[in-house]
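Just one protein chain is left out here, and the rest sit where they should.
Note that the chains take the letters A and B in the order they are written out, and that residue 1 is the start of every chain.
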Amino acid sequence: MLHGGDYNPDQWLDRPDILADDIKLMKLSHTNTFSVGIFAWSALEPEEGVYNFEWLDEIFENIYKNGGRIILATPSGARPAWLSQKYPEVLRVNASRMKQLHGGRHNHCFSSEVYREKTQNINRLLAERYGNHPGLIMWHISNEYSGECHCDQCQHAFRHWLKQKYDHDLKALNDAWWTNFWSHTYSDWSQVESPSPIGENAVHGLNLDWRRFVTDQTISFFENEIVPLKEMTPNIPITTNFMADTFDLIPFQALDYSKFAKHLDVISWDAYPAWHNDWESTADLAMKVGFINDLYRSLKQQPFLLMESTPSGVNWHDVNKTKRPGMHLLSSMQMLAHGSDSILYFQWRKSRGSSEKFHGAVVDHDNSSENRVFKEVAKVGETLEKLSEVVGTNRTSDVAILYDWENNWAINDAQGFGMKTKRYPQTLQQHYRTFWEKDISVDVITKEQDFAAYKLLIVPMLYLVSEETISRLKAFVASGGTLVMTYISGIVNEHDLTYMGGWHKDLQEIFGMKPVETDTLFPNDKNFVTFRNGTYELKDYATVIESNTANIEGVYQDDFYANTPAITSHQYESGKSYYIGARLDDQFHQDFYSELIKDLSLEPVFPVTHGKGVSVQVRQAPEHDYIFVMNFTEEKQQVSFETKVTDMVTGEDLTGEITLDKYEVRIVEKSTN
Amino acid sequence: MLHGGDYNPDQWLDRPDILADDIKLMKLSHTNTFSVGIFAWSALEPEEGVYNFEWLDEIFENIYKNGGRIILATPSGARPAWLSQKYPEVLRVNASRMKQLHGGRHNHCFSSEVYREKTQNINRLLAERYGNHPGLIMWHISNEYSGECHCDQCQHAFRHWLKQKYDHDLKALNDAWWTNFWSHTYSDWSQVESPSPIGENAVHGLNLDWRRFVTDQTISFFENEIVPLKEMTPNIPITTNFMADTFDLIPFQALDYSKFAKHLDVISWDAYPAWHNDWESTADLAMKVGFINDLYRSLKQQPFLLMESTPSGVNWHDVNKTKRPGMHLLSSMQMLAHGSDSILYFQWRKSRGSSEKFHGAVVDHDNSSENRVFKEVAKVGETLEKLSEVVGTNRTSDVAILYDWENNWAINDAQGFGMKTKRYPQTLQQHYRTFWEKDISVDVITKEQDFAAYKLLIVPMLYLVSEETISRLKAFVASGGTLVMTYISGIVNEHDLTYMGGWHKDLQEIFGMKPVETDTLFPNDKNFVTFRNGTYELKDYATVIESNTANIEGVYQDDFYANTPAITSHQYESGKSYYIGARLDDQFHQDFYSELIKDLSLEPVFPVTHGKGVSVQVRQAPEHDYIFVMNFTEEKQQVSFETKVTDMVTGEDLTGEITLDKYEVRIVEKSTN
Partner (left out) sequence: MLHGGDYNPDQWLDRPDILADDIKLMKLSHTNTFSVGIFAWSALEPEEGVYNFEWLDEIFENIYKNGGRIILATPSGARPAWLSQKYPEVLRVNASRMKQLHGGRHNHCFSSEVYREKTQNINRLLAERYGNHPGLIMWHISNEYSGECHCDQCQHAFRHWLKQKYDHDLKALNDAWWTNFWSHTYSDWSQVESPSPIGENAVHGLNLDWRRFVTDQTISFFENEIVPLKEMTPNIPITTNFMADTFDLIPFQALDYSKFAKHLDVISWDAYPAWHNDWESTADLAMKVGFINDLYRSLKQQPFLLMESTPSGVNWHDVNKTKRPGMHLLSSMQMLAHGSDSILYFQWRKSRGSSEKFHGAVVDHDNSSENRVFKEVAKVGETLEKLSEVVGTNRTSDVAILYDWENNWAINDAQGFGMKTKRYPQTLQQHYRTFWEKDISVDVITKEQDFAAYKLLIVPMLYLVSEETISRLKAFVASGGTLVMTYISGIVNEHDLTYMGGWHKDLQEIFGMKPVETDTLFPNDKNFVTFRNGTYELKDYATVIESNTANIEGVYQDDFYANTPAITSHQYESGKSYYIGARLDDQFHQDFYSELIKDLSLEPVFPVTHGKGVSVQVRQAPEHDYIFVMNFTEEKQQVSFETKVTDMVTGEDLTGEITLDKYEVRIVEKSTN
């Protein structure tokens, strides 16, 4: 189990005392793995062609001989000043077509031939020098890839990408983007420009293809970076660190990670939830963390790494509150529970200057092992040492929620509905909540993954959906699956062109009904839906439904569609479908999914009785379940095990009722033989 | 009575099935008029000098032979990409002096000689080909003219415009703009630049002349467009579509429509009120619509056209709620009631792609005549067929409110008072409200129009007023008119230079008092005015008044001007004047104007007894009144006719009390012989 994090000795090369302290403190903190070299380019190549690897040699040696391992980063996340100065083409041009100056980080042009050459060159030197070092366990490519560039090279690359996609047929592009609208027809490829606030920005097909291109060009840059690594160190796995978007804590939106994941050996991500904030409960936030973990785990259906986290607070939120005692262990264990094989930090040691000097770290400016945060890290380290069996184990799920990056881009870009109430990722988290509360494992999958593995597939707000995906959904239900779909689904195809002639006939067949109007509501509008014995408030969206062979499960209470269907179900061949026409409250989702859970006999992998705010997540080995019982509340909680389990940390056997303190976590083991 | 709207067959040229469906659906929807060619330039001239009119020939034929008529648009609202690419001078430069890229629409340089040549050329070809087609009933010039350009050509044109205005006398310009302030004196014409956030932006005289220039240059561009049309089709009337500003629904501010109106044969406008919103009552919003209608009707004192509206919702509001059943008929009839001779839509058919695909339309993506919206359109069509007598009839008013675009620009630009509480157009709507509630017809006129035609002239917040206008106001009162003026009036002349030596002596004569201080209040400040037996809250502004021969009608309750005059009246020669010193609440305006209505014996054209939220508006033919009785509430309303009238839709005779359903409208006829 990897424990450690980003280590920047290049900031302390004139402080050998500090470098020596680091080695001592690493042992004291029970850490074993360090990501080195992120942003070290200036230290490695202080002038063009002048290299300085000696310091890194020493770091490798010192860490390794003290029992540690190294994740080696390629340094492309930030360039040396000499590189920008000599080759200005590496600087980005923003969407307003302003050339950026040197500075910051994560801001190189992904198309620049020079930058590709320079990064490949330094990566090759790193692979040559360290590829066979026994301490090297993984490559960390660049850092938090993101952003986009609108320079001439990128315009050229974008046009090239489009020619490939549309097979050199400009009419096909014009048709796909519906350019006859507003006279936007292109008569020559050279007229195509990336979206811009000072130019074209309302052609949704262009916007969508641009986002696809940005993902593909980022991957292309990444692929260029790893050429020498794959060549020279074919057995060293490759990762890059994914992100989430704050403050709502939703999956990172700017890049389609479902594409990127295919190019990685291991997914890793940087998790920075704002624990103890004043706008949501701890359990609410934990649920959102669980959702993203389940998405990033499901992308490759394998364990992932937590590449960055903070043992205390961050320094870039509006309010940078520190983790309360116990929260660091609890929040770290949650990552493991959902599939992580590591607890890594940004950062090992706080820097003395510049913009991240107050970001949480294992070692503070006091350089001490005696402060609270250091001790909490050491406790996590000690705990992880008891959990080595968990490494490599996975999770299984009968339930899947479909998340689609392209759909998120298209729905956010759509002119229509409520401009501020799209909230596609947040809606998925709302659907995920009940399963998390009931400890039922969920995969969050993409449209390309196999649906047949699941009993229940939940597809909220799938605005953009190809005919191919519709067929696959139909096949899923036909073969006995249960499908849930909601308002604003099935509106446009993969080009963001609306389906014509009413809702797609395959969808009508699956659901036995069709949506005929989507009503969009003002924030103060009120309406309700009755379902079973309950009445639930709706917000934002209400679909007017024309039912054909569907069963009416819920009806609207008010407005011109009062007493018409709001929720329907339908038996289609061997399977069943549900359509939820309105954006309903949390209570509805709990009641609705509780019934489905019962109907489909969905169960936790390992049942533990507990109150609200406790989460139980399981990682499964062939003959063992590793069960994480986590109290995400500020109160003591009673939990009850029906069968005997063994506490992996204390070794004690547990059965019946036990008490969890505020934020307490117990990791227990159960043989499944 | 025209019924139909914007039709874009150029988006569907490869779908003859859709074009055939259009003809069938036009009949089913009882529509008869279609605006064609807006944004069709790429379809008409796909490459420079290569024309393709065949598709438009067919559309003309098909519509005409099926009984429809065509409003033909010139295509200048959006350029083909080849035009921007070959002639970059047509692209705008924004106020920050950034050259825009190709894209969007309504963004050409109004000064570009090339663009003027190209637009006149395509317009000439359209006029040659379709000018004699019997289906052609009107020209629709470009679309929603707006915006401004700061390129070198425009700077040159602006300097030329200024030289004309100031008779080549640079000192006259320096004097008018008070440039000795902050050492801004121009010593050469070439130093004059349009206002810019990165340059000059606080010289109010410059800002005001720039806005005037923008209007004049827009009209100049328009005049250039219509040269071939006037030449070849002298009998085909010309319009362009005006707008309103959301969300408050006030007249469009960026162009002085009072100048533009003189260049049009017919005014038309695009009305998009946010019906059923959650911040105002339906009646409040209807009142605002009435105000704009009465302004645009009064500009030429003749009926106008509703050029664009939506049968359901739009797609560009923050929340795009659809019209509830009945609202489409009601809101359409309101337009007629105030002077429209058409109900036209944007758009006939929803496009499949790009940014307006979710904007309301007669034909939805389902391509069906069976949905609710289509049926509501057809009902409007059937109703309009009963109302052909109404076409061409006008309205008469004894009351006028003065609206001045230049005053709005100047008052918004003024540094002083409350920066966020100017609200000139909204204040006029507040004064309009009582008359609307009492069914008394109001003209909303400009400072150039004849005042003598009215018994009562209301002039709120006329901050900018020339000596000429002051004379005309004086003559109006002297001849027996009643004039109402308010706080922040008579402050600056037409150059935005303050009057010196106290309030203008003519104003002092008219009102028998003078304002000596304008107090500006914070939002939470509280003060009251007593008037008759009432006490009314004031907000934002309170004028300290020194009364001379005026009667004190209301006094302040509080602050250092407690017990001093807040409202005065004055007999001046044969007329009477009122000065309202403070921004008072709605109740005050209702009580104040109710008294005036009684004093001046102002009456509805046709009296109908009804409760609040019902509006009765009349169009008058020589021997007939056409009376629109409209329920803008969500409840049933009793209304009562004193004399017998005939329902124009059902043909039944009505007298005494009848009940209007929620949103119901009755159109009745009364012989005035």
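Note that contacts are C-beta pairs under 8 Å (C-beta built on N, C-alpha and C of every residue); 3 or more make two chains touch, one makes a residue touch a chain.
What you see is a predicted model, and the numbers here were worked out from it, not measured in a lab.
Visitor: Using the definition of touch stated at the top, determine which of A:281, A:322 or A:646 touches the missing chain.
Guide: In the full complex, the listed residue that touches the missing chain is A:322.
Visitor: May I ask which residue of B:121, B:471 or B:498 touches the chain that does not appear here?
Guide: B:498
Visitor: Decide which residue listed in A:81, A:452 or A:562 touches the omitted chain of the complex.
Guide: A:81
Visitor: Considering the whole complex, not just the chains shown, which residues of subunit B touch the missing one?
Guide: Counting over the whole complex, subunit B touches the hidden chain at residues 96-97, 176-188, 190-191, 193, 196, 198-205, 414-421, 495-502, 516-517, 519-525, 559-560.
Visitor: Give me the subunit A residues in contact with the hidden chain, please.
Guide: 8, 10-11, 13-14, 39-43, 46-47, 75, 78-82, 85, 94, 98-105, 276-278, 313, 315-322, 324-325, 350-359, 365-368, 371-373
Following the convention adopted for this analysis, only the chains that are shown with their structure count from here on.
Visitor: Compute the distance, rounded to whole Å, between the mean C-alpha positions of subunit A and subunit B.
Guide: 49
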